[in-house]
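Shown here: the complex without one of its protein chains, the others still in place.
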Amino acid sequence: MIAAHLPALQVVVPLVAAPLCLLLRRGGLAWALALAASWAAFAIAALLLQQVLSTGPISYQLGGWAPPWGIEYRIDVVNGFVLLIVAAIGAVVLPYARVSVAHELPEDQQATFYTALMLCLTGLLGVTITGDAFNLFVFLEISSLSSYVLIALGRDRRALTAAFQYLVMGTIGATFIVIGVGLLYMVTGTLNMLDLAERLPPMAESRTVLAAFAFLTVGTGLKLALFPLHFWLPNAYAYAPSVVTAFLAATATKVSIYMLLRFFFTVFGTADSLDLATLENLLIPLGVAAILVCSTVAIFQTDVKRMLAYSSVAQVGYMVLGIGFASTAGLTAAIVHLFNHAMTKGGLFLALGCMALRLGSVQIESLAGLGRRMPLTMFAFVLGGFSLIGVPLTAGFISKWVLVQAALERGNWLVVAVILVGSLLAAVYVWRVIEVAYFRPGARDDAGEGIAEAPLSMLIPTWILIGASIYFGIHTSLTLGVAERAARFLLGGGA
Amino acid sequence: MDALGLYNYWIVIVLMMTGFYVVVSRGNLVKKIVGLNIFQTSMFILYISMGKVAGGTAPILAEGFETYSNPLPHVLILTAIVVGVATTALGLALVVRINEAYGTVEEDEIQLQDQEA
Partner (left out) sequence: MSPEAAILLSLGIPLAGAALIALAGRRPNLREGVTLATAGLLFLTVITLLPGVMDGARPEATLIEMLPGLPLRFEVEPLGMMFALVASGLWIVNSIYSIGYMRANKEAHQTRFYVCFAIALASTMGIAFAGNMLTLFVFYEALTLSTYPLVIHKGDAAAKQGGRTYLGILLFTSIGLQLLAIIWTWQVAGTLDFTAGGILAGKASDLVVGVLLLLYIYGIGKAALMPFHRWLPAAMVAPTPVSALLHAVAVVKAGVFTVMKVVVYIFGIDLLAASGQNLWLMYLAAASIVIASLVALTKDNLKARLAYSTVSQLGYVVLGAALATSAGVIGGSMQIAMHAMGKITLFFCAGAIYTATRKTEVSQMAGLGRVMPFTFGAFLIGALSIIGLPPLGGSWSKWHLMLGAADADQLVLIAVLMISSLLNVAYLIPIVARGFFLPAAPADEPRPVSARAGAGAGAAAAPKGGLSGIREAPWFCVVPLCLTALGCLALFFFADPLYRLLEPIAPP
């Protein structure tokens, strides 16, 4: 009867792995355990999504307590898809972690590192799978607390201040979310999301509900680095260990986007007072600003990791735009970009990790001549960069295509222009790196063969993600199909 | 019911704003943590207040008591307090590490050192 308990196992497997990693003490053993756990989680997520796609939403009552009293895990197309993304990234990143972590962290911290990573995975999966608003907060804090630890493990001392800054901002965000949930509980007397959705409409006009909506939006906005609440992100990503950056960039903001979708469309979706115009007026300007401002800032960064971090904020802007349209096309675009960007950015940060391993730094100048010295890594970076720009035959192109279509559907020409300008800005910052890496001779060209290609254990995961971002740019029936079903489901049309 | 009748909600708001202000305005990292704590405490009180039923007692089945307070928010807030404690501990641990790395816990001095580096 294991199959019936898959939803619980999804969270429990990494959760149990976490303390065991700590007990194992040795970095290598902890890594092996974490690897096994993450692959198991991936397999579970794949099974769950398949089950959801064929038989509809799954409801799992934790400990046998019936909702709305007990905690319900509820998996539909939307979070089934997000679960798969998170678990897949975890499964790809862990094989990579062995060498990278051994290089960047002292031996005695490695077991702790894998513990924190497993907890973070637990938290992210939990946030995604749960159907209970307060449970969501608990998992959110599990993932946040562990990610503060992970970021603080970075070699640079600035990692500490970055982690501290993130801790302060993240805690404020989480507290806002709890307050929002509390206010909702106050008026409805339930914490179950579906129950909330049923009970909210009659009291949609109440000031308490509006306040709850505001608190939830701001709180989630902080977690997902919604412009202008993104200030914690660039530092946190830039100074964290390479593996952590890749993992968080590909999952943490994506899960937050999912929370936003869940709150807006499942919980508040039925309430008329929060009509589409509210969303459009709020989210679209923020998305536009994020794309324009952060892409521009990215152009002026000298640290490539930081550059990509700013690019992440800009890319979140695209997803927020899609959500802002609140139409099937818009949500499809947001969800498909969530997936595509997870693949692309994850792959890019992994490629950067390979460079950091060999070069010790990812300052843009130090990449000179790398096209020759690390051809495979650099070419992966180029392909990932193409996907960020949205060159055809990459995943990024598909996202932009759908998003522009959504904007045209609304007749919002300004947004159309912004999306296209955003692509061009991305071209500028990606091209700065390409030009240096391929067309500037390396300073150490004659100083011997100091720099070689990264080991296979790192190259293969990098190429899996980059390959995915190419594959899903050519073959889109899976991503677009699921995203569209998810969008319809969120808008209440059934799966 | 006049405005003062809901005084515990006023306290929530005052605490929330106090905590928030401390987080934003203080440069000392320890004080920031203190502010964060006050901020979170306001949320605890919010939950506790909403669980209270006027005239109700602690939700223990006993002879002679008909009205009970809602136990759920109180239980929830126990969880939240644990989370808060963990956050504080982690935050303070980070401050200790920052102090070791920079020799100070003042934000402006840290920034100065970072710029020089």
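Each chain carries a letter (A and B) given by its place in the written order, and its residues are counted from 1.
Quick note on the criterion: contacts are C-beta pairs under 8 Å (C-beta built on N, C-alpha and C of every residue); 3 or more make two chains touch, one makes a residue touch a chain.
Here the structure is a predicted model, which means the values were calculated and not measured.
Contacts of the undisplayed chain with visible chains (whole complex): A.
Across A:Ile71, A:Met186 or A:Leu480, the residue that sits in touch with the chain not pictured is A:Leu480. Among A:Leu321, A:Val404 or A:Val482, only A:Val404 touches the chain left out of the display. Among the residues A:Ser38, A:Thr112 or A:Ser423, only A:Ser423 touches the chain that is left out of the figure.
Within the entire complex, the positions of chain A that touch the omitted partner chain are 386, 389-393, 398, 400-401, 404-405, 408-409, 416, 420-421, 423-424, 427, 431, 435, 438-441, 473-477, 480.
Criterion: only the chains that are shown with their structure count from here on.
Spacing of chain A relative to chain B, judged by their CA centroids, is 28 angstrom. By the touch rule above, chain A contacts chain B in their complex via residues 134, 137-138, 141, 145, 148-149, 152, 157-158, 160-161, 163-164, 167-168, 171-172, 174-175, 178-179, 182, 185-186. For chain B in complex with chain A, the touching residues are 20, 23, 29, 32, 36, 39-40, 43, 46-47, 50, 73, 76, 79-80, 83, 86-87, 90-91, 94-95, 97-98, 101-102, 110, 114.
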